[in-house]
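Pasting a structure below so you can have a look.
Of the protein chains in this complex, all but one are displayed in their positions.
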Amino acid sequence: MSGNTFGTLFRITTWGESHGPAVGVVIDGCPAGLQLDETDIQKELDRRRPGQSDVTTQRKEEDRAEILSGVFSGKTTGAPISIIVKNKDVDSSKYEALRNTPRPGHADLTYQLKYGFRDWRGGGRSSARETIGRVAAGAVAKKLLDLKEVEVLGHVVELGGVRAKIVSIEEVRENTEKNPVRCADPDAAVEMEAIIRAARSEGDSIGGMVEVIGIGIPAGVGEPVFDKLSAELAKALMSIGAVKGVEIGAGFKSASMKGSQMNDVITIRNEKITTLTNNAGGILGGISDGEPIVLRIAVKPTPSISHEQHTVDTSKMQDTKIKIHGRHDPSIPPRIVPVAEAMMALVLVDMMMRGGFINPSTIE
Amino acid sequence: MSGNTFGTLFRITTWGESHGPAVGVVIDGCPAGLQLDETDIQKELDRRRPGQSDVTTQRKEEDRAEILSGVFSGKTTGAPISIIVKNKDVDSSKYEALRNTPRPGHADLTYQLKYGFRDWRGGGRSSARETIGRVAAGAVAKKLLDLKEVEVLGHVVELGGVRAKIVSIEEVRENTEKNPVRCADPDAAVEMEAIIRAARSEGDSIGGMVEVIGIGIPAGVGEPVFDKLSAELAKALMSIGAVKGVEIGAGFKSASMKGSQMNDVITIRNEKITTLTNNAGGILGGISDGEPIVLRIAVKPTPSISHEQHTVDTSKMQDTKIKIHGRHDPSIPPRIVPVAEAMMALVLVDMMMRGGFINPSTIE
Amino acid sequence: MSGNTFGTLFRITTWGESHGPAVGVVIDGCPAGLQLDETDIQKELDRRRPGQSDVTTQRKEEDRAEILSGVFSGKTTGAPISIIVKNKDVDSSKYEALRNTPRPGHADLTYQLKYGFRDWRGGGRSSARETIGRVAAGAVAKKLLDLKEVEVLGHVVELGGVRAKIVSIEEVRENTEKNPVRCADPDAAVEMEAIIRAARSEGDSIGGMVEVIGIGIPAGVGEPVFDKLSAELAKALMSIGAVKGVEIGAGFKSASMKGSQMNDVITIRNEKITTLTNNAGGILGGISDGEPIVLRIAVKPTPSISHEQHTVDTSKMQDTKIKIHGRHDPSIPPRIVPVAEAMMALVLVDMMMRGGFINPSTIE
Partner (left out) sequence: MSGNTFGTLFRITTWGESHGPAVGVVIDGCPAGLQLDETDIQKELDRRRPGQSDVTTQRKEEDRAEILSGVFSGKTTGAPISIIVKNKDVDSSKYEALRNTPRPGHADLTYQLKYGFRDWRGGGRSSARETIGRVAAGAVAKKLLDLKEVEVLGHVVELGGVRAKIVSIEEVRENTEKNPVRCADPDAAVEMEAIIRAARSEGDSIGGMVEVIGIGIPAGVGEPVFDKLSAELAKALMSIGAVKGVEIGAGFKSASMKGSQMNDVITIRNEKITTLTNNAGGILGGISDGEPIVLRIAVKPTPSISHEQHTVDTSKMQDTKIKIHGRHDPSIPPRIVPVAEAMMALVLVDMMMRGGFINPSTIE
């Protein structure tokens, strides 16, 4: 188990390298009877796709999803769903020069040290193309959640030091996809876009923060004590390439709060138990409480920058300098939004199955 | 799998309730030949134990560890190690009044909603006593790490808004255990202690931040892509009761950094590849790079406060008010330090086994 | 994961050595709300207990089960259930002489070679006392199955060459527990008992065959393709110490059958799809078909015999001879019946949970 499988009951296995013939995913554990076709997958892949706008990488990939198994007459059969996306616009020429010089901030060095050998073409397995499998599987997870009236929404809340103002769930739903940075605050979006353009023109890159919200999750999802819903979400989100932090609800702010400020008052509203505030982020003791699940992730700036950088030549074991060419996103947060949503959706489906909220065999 | 097992090759299963007869852990996957006796466990349990000082809860528990299996002639045999700690100072009288009124910020409500029924005595399974099993197993993990010259150190870096100054690893090692708040900056420690006392006298509680450092970890530990070392650590730490956030290396700060600031320069020092800075926190692409692993967790304020609080009576489905009595820590970070260390140690041993760095059968 | 955990959703972890202070099991994944007390466990442990009759070992153990967690007010809470049984009648004196001379047919040699070191007292972890945890957990599984009207019955069908005649399920239910060999054919039982006595008086031991039947299992249990119900059962049963073979339905007889003989005719009876015969043993394509599940296991003769035997002295690496003293069962099949039932019950509960037939959170 080298770690390319995620989930317990709704379980995905991804494969593929940036410059290999294809990337893909096998989903095992999707119940039978779910209506599914390639357009369901494509819709989400198109949100992740490179070249969507001038704030993303210029690699040209259509990222066409093909379903090779597990679907018959437009419905899932309960058998594993294999989805494949062919790599088309592969250009390894820029990478050959870097085969012995690990790029700072990338996984080049650690893959080399771990495996004694690495596929240096376009980052190989550690490329962001690896997330195609996550997004494709997440699209299936979202269809299952939809049947349970659960929705997952992501948006950029900070980028290059600009913080979006706090917005309602409704605004996230309405505004996020209307601008290329995926920020639900239109004014902040304009500023963020400018920051990305500036970073690109300086040959630099810029970090940011993404919030993901899960809406409609019933109370009772999550397994104490190690497989808390919060713990599974933390793993899922931290497993995305550039993520360096995960917080839930009040998160790091809670470190300077008092109990009397942090505790959410429990009350009855419309004959249902609810809380007045949501500092808990929808999770208490690792189990969902029925409020929206709210988490935020810190996304580091893209390590590929066009500045000259100091590194080593591993073949000669001496210091050297490199300049990275090739096509890169100057800022990852806008494109990480669908990936982060996918990871939350995958966790929710899996944990809802584990808790008995979704039947693992068939859509009833 | 209700989630009481943690780890893949070095695997622990914890059990027990706050007011039941005992709590414990079974460790499966400890190699044979490790010298182990109860004092090894006790040393760590004593750091977690209640009643260590006046800044912790006044429940009196000796927390004596008994090893019931897996050790013969002072050495582990490769068989599962069962460790049990009896609960002695149990007093459920204060909890009976709260059986139908979930305490805000606690897991009472979510356990009730998930299971339709709960052990209301002292928080039952969701009590902090659950962490005894983690710390006992962590003590075994630390012994294994010690053989590989890997060390795990935790310390409080922020509490009630007071930030410790940045200190060296040496200072963490020397200073942390010298004050009851486990802060490596002695001046900040004094302030933090005062803050805790103030919170207690106000019947309130206070949050904080803990840093955990792993030293001496070889490059190459961690499994791409889902079981990144960072992802496994995030899950492990987020699974601790009061933790609301986890960050690695530059963490949330990276969200406002540029690539040219974030990337750690790679260089040769003493014929070894190293980095000049450690914004990565020792992990690139989910794999250790040989630098110290540095992570921080946000710890929320203890939800048990003695203020009157609004909640609901679940038997009548109406709003009500409660006052919580009983014995509680006014601030969790000092006592969470050994728990957080234990979780990092457990992840490191497990991932080092998964990567072939520790033989799973015997100590060679 | 040294392999002391069994199951995916209903998951048990056993621990303990023959001559250590205790043996036990932790059950993780039992739904909340199940009525459970120690007598439920004891009933099954008493069937496994040594010293039941003169055809079993004369070690005197009461095997008293204590529940240490997971049960509150007579019902399971959803938290892990820890069950412990203290070892009382421990006498390691007979084993000291054998510490360097592995007993033929036992695990002494392989534990020594694997771990480089072993607990030689009474077989240590490889002792049949290890099965106490299985039977205790199986008792809980049986209670869950009972709610679904599923029953598991085991009986000895062959011993020392004597084959029981083919009997109805009703006869198995009525007759098995009436004789010390647990054979549902009373005439064969008398012969088998005589054979065991003869083997004991010769200082020898004798093998046999046990059949286990699962009744009332709904169609649809089992997960293709690797986690077929048949495959999970095969693993479960083969994991019992002395078992050397597992067959389902027609089993090894099917190797010399024709398709026209083997195929079970499918028909409608009482408006339900059923089969006229049951050569499939209730499983087709790894999934239950609604007919009784029928499997048989081959149980080898107890390796502990009092004849002089050739072996090696591992400390001197030379050939030697040993005579085994101590207390042993001359024939294992009668006492393996409750263990084999437990293993089938554990698989059925786990696979019924995996398939959505039992809610993993609560007894509704």
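Worth pointing out:
By written order: A, B and C. Residues from 1 in each chain.
Methods note: contacts are C-beta pairs under 8 Å (C-beta built on N, C-alpha and C of every residue); 3 or more make two chains touch, one makes a residue touch a chain.
Values in this document were obtained by computation on a predicted structure and should not be read as measured data.
The missing chain, though absent from the display, is touched by one residue of C:102, C:122, C:138 or C:360; that residue is C:102. For the chain missing from the display, the contacting residue among A:26, A:164 or A:352 is A:26, taking the whole complex into account.
Contact with the undisplayed chain is limited, among C:50, C:214, C:249 or C:334, to C:249.
Listed for chain A, the residues touching the missing chain in the whole complex are 1-5, 7-9, 11, 13-17, 20-24, 26, 28-30, 32-33, 66, 68-70, 72, 75, 77-82, 84, 111, 114-119, 121, 124-125, 360-362. Seen from chain B, the chain kept out of the figure touches residues 8-9, 79, 220, 224, 354-356, 359-362. Touching the omitted chain from chain C are residues 1-6, 8, 14, 102, 104-107, 109-111, 113-114, 125-126, 130, 158-161, 199, 204-209, 219-220, 222-228, 230-239, 241, 243-268, 271, 273, 275, 280-281, 283-290, 298-305, 307, 309-312, 314, 317-319, 354-355.
The criterion applied here is as follows: only the chains that are shown with their structure count from here on.
Mean C-alpha position of chain A lies 45 Å from that of chain C. Each of residues 8-9, 79, 360-362 in chain C touches at least two other chains.
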